[in-house]
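Removed from the display is one protein chain of the complex; every other protein chain stays in position.
Take a look at subunit A:
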Amino acid sequence: MKISLLQHATASTSTGSGPPPVQRNLDPLVHPLSRARERKRALNASKMERMFSKPFVAAFEGHEDAVCSMERIRGQLGCIASAGFDGRIIVHSLSRRDTIQAIHGAHKGKTSGLAMASGDRLLSASHDASIKLWNLRLPNTDDENDPLDLESMGNDDREDRMRVDEPPPTDPDTPVMVYQGKVPFNSIHHHRHLPHFATASNGVHVWDETKSAPITNLTFGGSAETVDVVRFNMTEASVLASVGSDRSMCLYDVRTGKAEKRVIMQMRSNSLAWSPTMPSVLLLASEDHNLYTFDIRSLSTPTQIYKGHVSAVISCDWSPTGTEFVSGGWDRTVRIWKEGDGNGKEGQLYHSKRMQRVLTTLYTMDARFVLSGSDDGNVRLWKAHAHERLGVLDTRERNSLEYREALKQRWKYDEEIGKVLRSRPTPKAIRTAAQLKRTMLDAAAEKEDRRRKHSRRGETNPKAERKKVVVVTQD
């Protein structure tokens, strides 16, 4: 008779201060109720996400009136320029949370647009009918190893960082160049690589940096409407899009100097952004509380409607990854949207007690932060992913974060977990406005249903929401 007793793998004992030794047996029979426990872990992970959702990072002061335009500084991850109704242009350092350069009285009246020109120069367009070109006094990039190092905020040695190596060639508070127009300018945008820029006023004008008068006037069929926003495509750099107060969105080709296509929509659009990764995708922020993405190959219907704001959407900007975008609205909220997620369930909603109407929003180039400029004269810095932990992660922590993300993805369809994941702290004003809007929309839909019920069959077919947006497309 062979007699043998069980042998454990090793007689492991905990010694010293290290973590206790671990032996695993991955046989599912050893782990009863594993599915329920995994669900519990997912629920904990989703609650942790909500617990750590503290998106606000910093506010930047300096403007005396509303901030209405911002621009990323090329080559400087942690720098942005902002301009407002007070005619000031301020260059902020996001990592140091202070001002690098402030140009007081840059314009008389609202500075409606900023754009980076070639080199370290900034263009500003204003309602005082002038465009000015400024030399920027930027910190030396060699000194700054980690320009957006928000964690090392505690130990700032100011004198060392604020030193300027050599005096700038010209006085930074006087423009290098002034381009004088006849009417107020609403927007400005620079060509990707040529020294050209486009402005929006009573029409779209294309300028050469070296010439004091526009080189091209672009209009669609002689319409003389005010144009609000103008943006160059970043991939096909000579294509230009504009939105105007006549509810139109228009596409131009700068090389031919002709308007190519025009779309008239139900409501006017307030802002416009080209997708950085999908060259043919265009995002519009509309007055009717919605955002729309269009594929310019078929302009008759938007590819997606993004509903969520409870008032007009004033500004929008794509993340450099092209998978998300940020929008700021008249309802005093900043929202972040996942591309394709039309009801914003996976996005974010940022608000603060003191933040007023959001007039401009911007993503930083590393896609980790968003900026908002609002009516209260502050520029605010937010995390793009509300619960993201800033700072260096070690591998164990990163692995557990990834595990938690995977758990959330896997269990998000569970009723309880989904509820936690979708919950967003919303101010009461927004909530009541949303409820009111919902009631009104429901009532309208109900009325439509009843009308259809009592009309002859086929006379009033329901129209898809996407097909209601565009009134007419013109070539």
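Going forward, contacts are C-beta pairs under 8 Å (C-beta built on N, C-alpha and C of every residue); 3 or more make two chains touch, one makes a residue touch a chain; residues count from 1.
In the analysis below, contacts and distances are computed from a predicted model.
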(request) One chain of this complex is missing from the view, so tell me which of "DNA-directed RNA polymerase III subunit RPC6", "Secreted frizzled-related protein 2", "U three protein 7" or "Protein fuzzy-like" is its UniProt name. (result) "U three protein 7"
(request) With the full complex in mind, choose from A:D253, A:D288 or A:E346 the residue touching the hidden chain. (result) A:D253
(request) Among A:D65, A:D98, A:D295 or A:D366, choose the residue that contacts the chain missing from this document, as touch is defined above. (result) A:D295
(request) Consider the whole complex, including the chain that is not shown, and state which of A:I215, A:L390, A:A429 or A:A445 touches that chain. (result) A:A445
(request) Please give every residue of subunit A in contact with the chain that is not shown. (result) 1-9, 11-14, 20-27, 29-33, 35-37, 39-41, 44, 233, 235-236, 239, 251, 253, 260-261, 277-280, 295-297, 340, 395, 398-399, 402-403, 411, 414, 445, 449, 462
